[in-house]
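What follows is a short report on a single structure.
The chains shown are only part of the set, and none of them has been moved.
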């Protein structure tokens, strides 16, 4: 609501979607193509398409990975990946070409810093875990995060704390289907699980998601379910249907659509973030005291 | 995200906006006309118009008031008004004519019950205080409510508790400019304050809003400001500008735009509310245990 000119002309929103990182051509596993049509570089495009219908969007494939040539799970890797993404955000915000920047990727690498950058330019930046948590709050008292692995869980736990969501987070549930990365050698990963489920075959990952979701509902008090890792966002539809078939009337969210819709809300309301939470440097005015 | 048909046709959203109540022709004070163009029956239409551009909307003037022929401030009056509004919600949801119902009015009369009704039909219902609190959460750690009077403050306090927002609410600040109602006889009300401010004259209500907002920022830890009563929503623009002029980089929200945008988000994500928080009766499946 930053401004009061009532007569602005309605136009299509322009968003930049930025992937978390991009692996090399030589990577043993590449979750998404690095080139080709933008739609193919997005996970689960068919599901996401409806919320992009009224948006003019571009996709950035993400900065080349420097933590290793595999997907990200450790805190260390998230930190490195996050910093790598900041120049993309800086450039996008400074360009004046976008109404909003949507950071893809489940663990929100670089998001907190990107909001600081965005605010300098008045450009809202949204991210997948953060948006899911806020939209979950609109629907029920507590959410659980259905997530892929032990170390990724702890990244999600850090985000819950950083975002001030400890009261709203019922639990983080571990499917123990990590990303295909060296540390997971010899273990059951999430590789191929989406395809199995799509073919109607049994997917151990989907079964684990059902079991952990039911436990989150029955034991932890979850009233909404969100997904931790973008490589698990395909679960949204199948998990929602399986839970419904069991009689559970519970929403399952995923990050892309939530981050895109939250970006629309912020743009439409002419907001990005509070300048008290993400101050300019120097600020025009400062608070002597902050509560945390 | 209730459903996965990716190919739905984009169409304009259809919303019903419902005023909190309508006073009689004989009322000493009538905050809004009860007839005429729908735009005239909305507070601050010029400001709200942009977010309604992509919506086909209708306005219901609200159920005739039975608590008295004056605006609502007491808990007792909110309860009565809320119950009066439920048949309108029931009918709108059952009609199949609306994608969402937006409840106007600052104290959200009947909202909690209306969500229960909406969920039976899969129709999202949003309300002004609730939507403001959630959007405020996207922007900063804590919000303060800038509100009109002592008794209205306590309604807002009840909502903060009911909505699970105690950790996020920095404070409720009292402008002591009540609605023009019998209890306010002889006191300074909000009557005429918007007009004064619009004419560029000094408005004691706007001055109080500035003073209390600064106190909320400096003393209470507010990082976002929301407005308590819909008859004070006109403050959004002027207060935002005054705070900016003082150097305070803080968002000021109001309820109409927030409730409308939140309705869009829910419709676009095919969500209304969690069926675990607002269960069907009987539910297909139940939880043995609830945490609160």
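Going in written order, the chains are labelled A and B, and every chain counts its residues from 1.
Everything below uses one rule, namely that a residue touches a chain if its C-beta (ideal position, glycine included) is under 8 Å from a C-beta of that chain, and two chains touch if they have at least 3 such contacts.
As the structure is a computational prediction, the values presented were derived from the model and not from experiment.
Whole-complex tally (this structure file, single sequence, 2 chains shown): 6 copies.
Note that only the chains that are shown with their structure count from here on.
Chain A and chain B have Cα centroids separated by 29 Å.
On the chain B side of its complex with chain A, the touching residues are 1-2, 4, 6, 8, 10, 46-47, 49-51, 53-54, 134-135, 137-142, 164, 167-168, 170, 217-224, 236-237, 240-241, 246-254, 257-258, 261-262, 264-266, 268-269, 271, 273-277, 279-280, 283-285, 287-292.
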